[in-house]
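My questions all concern the structure below.
All protein chains but one are shown in place.
Moving on, here comes chain A:
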Amino acid sequence: MNLSVKLPGLNLKNPIMPASGCFGFGKEYSEYYDLSLLGGVMMKAATQFERLGNPTPRVAETSAGMLNAIGLQNPGVQQIIDHEVPRLAKYDTSIIANIAGSSIEEYEFVAASFNQTTDVDALELNISCPNVKEGGIQFGTDPFMAKKVTEVVKKASNKPVYVKLSPNVHNIVEMAKAVEEAGADGLSMINTLTGMKIHLPSRKPLIANKTGGLSGPAIKPVAIRMIYEVRQQVSIPIIGMGGITSAEDVLEYLIAGADAVAVGTANFQNPFVCVDIINELPEVLEQYGFNSIEDVIEKRGITV
């Protein structure tokens, strides 16, 4: 069965990609399977300089999910371009660089840096990380700022730009429209929902940063609703994510309005989850009367 999908800059052999921050730069999971099986890989966030991230504990388990406050730990964009991208480029898969920053200038710098390499196929503009003090979430919750940073990044980069939206907003459609107007080539949704968990005996939050981003199956209904709402009003493609663990979940995302998906937290539970989903997809599509991914996308009435 044909599982391929064409999106701006991305010729995906299948619509499954590991989500940013949940797969590092692919090295560890390449010990479990051939990364060429994947539609694409969304790399861990890149910032201008090395970031050491937040104090530990950085994660906590919750019902049907987890909280994380990693704080964008990464070796800095140049290290990523010099050492991580070449290793990933050996695989026959698309590479999406996730870019983050504390200021418009930093986003611009990081976006422009990736012009050095033709191995990166697209950028995912992370304006939605809830775990950094400056920037991050402000860009993702204020449509004016989101528009501005998208425009700057579009201008600085020679690659298609997917803007990753935060669910921590009252009106997701307004955010999506703002970045579409600013020239975004696609959307990526959703990032984590801000949450907190308290340890009763000590009355302390379970993660050092106090609050963290909620991910996993717990957030899937929120993501589906948001993608559905945005799909009605916006015509650029959407890469959907949030709690995907099975081929059925993928189909639900596609029907709601996504064009491809990313799988995050589920990798922690099952390192083979992306490959398992890819293998199960044909049967699940067939079971629901579809004969390709494009067929699902067409039948839901959306043209990409």
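We take it that contacts are C-beta pairs under 8 Å (C-beta built on N, C-alpha and C of every residue); 3 or more make two chains touch, one makes a residue touch a chain; residues count from 1.
Assume contacts and distances are computed from a predicted model.
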Revision key, fill the gap. Among "Formylglycine-generating enzyme family protein", "Dihydroorotate dehydrogenase B (NAD(+)), electron transfer subunit", "Branched-chain amino acid ABC transporter permease" or "Oxidoreductase", UniProt's protein name for the complex chain that is not shown is "Dihydroorotate dehydrogenase B (NAD(+)), electron transfer subunit"
Review point. Which of A:L7, A:C22, A:I244 or A:V263 sits in contact with the chain that's absent?
Key: A:C22
Point to revise | Option from A:L37, A:V59, A:A112 or A:M145 whose C-beta touches the chain left out | key: A:V59
Practice item. Just the residue numbers, please: which parts of chain A touch the chain that's not shown? Key: 21-24, 27-29, 31-33, 44, 52-53, 56-62, 64-66, 68, 70, 73, 216-217, 265, 267-272
